[in-house]
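All protein chains of the complex are present and in place, except for one that has been dropped.
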Amino acid sequence: MRDTQIKRIIEAALMAADTALGISHLLRLFEPDAEKPTHEQIKKAITVLQEECKDRGIELRRVASGYRYQTCSDVQPWVARLWQEKPPRYSRALLETLSLIIYRQPVARGEIEQVRGVSVSSHIIKTLLEREWIRVIGHKEVPGRPALYGSTKQFLDYFNLQSLHELPDLAELAGTDQFRLDTPAYPELDLPEPEEDSKIHLRVVTDSG
Amino acid sequence: MRDTQIKRIIEAALMAADTALGISHLLRLFEPDAEKPTHEQIKKAITVLQEECKDRGIELRRVASGYRYQTCSDVQPWVARLWQEKPPRYSRALLETLSLIIYRQPVARGEIEQVRGVSVSSHIIKTLLEREWIRVIGHKEVPGRPALYGSTKQFLDYFNLQSLHELPDLAELAGTDQFRLDTPAYPELDLPEPEEDSKIHLRVVTDSG
Partner (left out) sequence: MGIDSSLQQRPQTELPFAVVKGQPMTDPPADLYIPPDALEVFLDAFEGPLDLLLYLIKRQNLDILTLPILQITQQYMEYIKLMRELRLELAAEYLLMAATLAEIKSHMLLPKPVAGHDEEDPRSELVRRLQEYARFKTAATQINELPRMYRDIFNVSVIQSECEYERPKPDIDLTEMLHALREVVQRARMFASHHIRREPLSVRDRMSRILRILNIEDFVEFNRFFNADEGRGGVIVTFIALLELVKGRVIKLVQSEPFAPIYVKPAVKGPLEREDD
């Protein structure tokens, strides 16, 4: 492979990646190729790319975890205005996915898709994981071993909640009168005060002799 | 402000943004400045930046909602290896429904069903709406007031288009008068999408001598 092509690939990869990439990571991009560039060739390409940034609004910097392109600090005042004007917003799909994870946790992606009727993009899950509002708390023992998601302490903190119990019940939300999809599964099971006429009589024997 | 500086700011802003930016948006980045560049200066800077992409792994492309930097499609095989995940594949049913909405807009579901000869699943419409490739642009004044769908800017952006005019003319797609069925209308139709490990090999022989 010619040096120009190696350089083009590395430039595109570093520009598209959302994290810094080390040289070994960049080498892996060529893994399946018959003709792989050497470590030195990659290094050389990076040096050339760095030189090409001269007089440009971006630079190719080396940070702890590898190389990454970033905007030059002197143009930052203008670039920052991109977000002042329009604060970024989350999509409806993300909000729905998050709320289902909160209320149906521990929940697998497939169940969310079933309720929503559309597939859940990996991007949404990634964003929620990155924000640390959800995390993987287990796996289902079915083919594919899907991850089960649950909420985090950071989620509670963000919404200024002490515990999930401060959230309204699903039934309340949907309007109790019309919300009768199914017989209420555990009608009497609202913590902390179970009703007296509870239908379930359960005695847990913790210490049987 | 000197042209080099304008160019540097625009380069950095376009590279940092995750959506395409129009010229008026770019102009607003300079809003609070004493010395604002003109529309023409911005345009000129973009042209210079586009020229500078020659021989590089990225390009500055104009799509429906503005300008954006993107990786060149020829380096896709390497760049795609950055992510383990495969990009979603869309079914023929979804793509056919989408193409009907694109070419026939504003179009109601019933008309799509008429042309395709089968019912359109809600799942497909929902997926297209959620991807924001289509939207409801009105309602038909007939009983039931069915929704009329049309395409969006996001569709154009996603498919690397500046406007719908870049799509081939429907009439050209298969010459109306001389309709040749040997045109490769069925690229994948030798039992489309059989699973790799499918144990069943079914070939339908409609005409053996």
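Going in written order, the chains are labelled A and B, and every chain counts its residues from 1.
We adopt the following convention: contacts are C-beta pairs under 8 Å (C-beta built on N, C-alpha and C of every residue); 3 or more make two chains touch, one makes a residue touch a chain.
Predicted model only: the values in this text are computed from it and were never measured.
The residue from B:43, B:116 or B:145 that touches the chain not shown here is B:116. Between the chain not shown and the residues A:6, A:42 or A:58, the one that touches is A:58.
For chain A, the residues touching the chain absent from view are 12, 15-16, 18, 58, 68-73, 76-77, 79-80, 83, 87-90, 92, 95-96, 98-100, 102-106, 109, 114-117, 122, 125-126, 129, 131, 136-142, 144-148, 150-151, 159, 163-165, 167-171, 173-174, 179, 181-182, 184-187, 189-194, 198, 200, 202, 204, 206, 208.
Residues of chain B in touch with the missing chain: 12, 14-16, 18, 58, 68-73, 76, 79-80, 84-85, 87, 90, 92-93, 95-96, 98-100, 102-103, 115-119, 157-161, 167-168, 170-171, 173-174, 176, 179, 181-183, 185-187, 189, 191-194, 198, 200-208.
One rule holds in what follows: only the chains that are shown with their structure count from here on.
Centre-to-centre separation of chain A and chain B, using mean CA positions: 25 Å.
Taken together, the chain B residues at the contact with chain A in this complex read 4, 7-13, 15-17, 21, 25, 28-32, 55-58, 69, 71-72, 75, 78-79, 81-82, 85, 88, 122-123, 126-127, 130.
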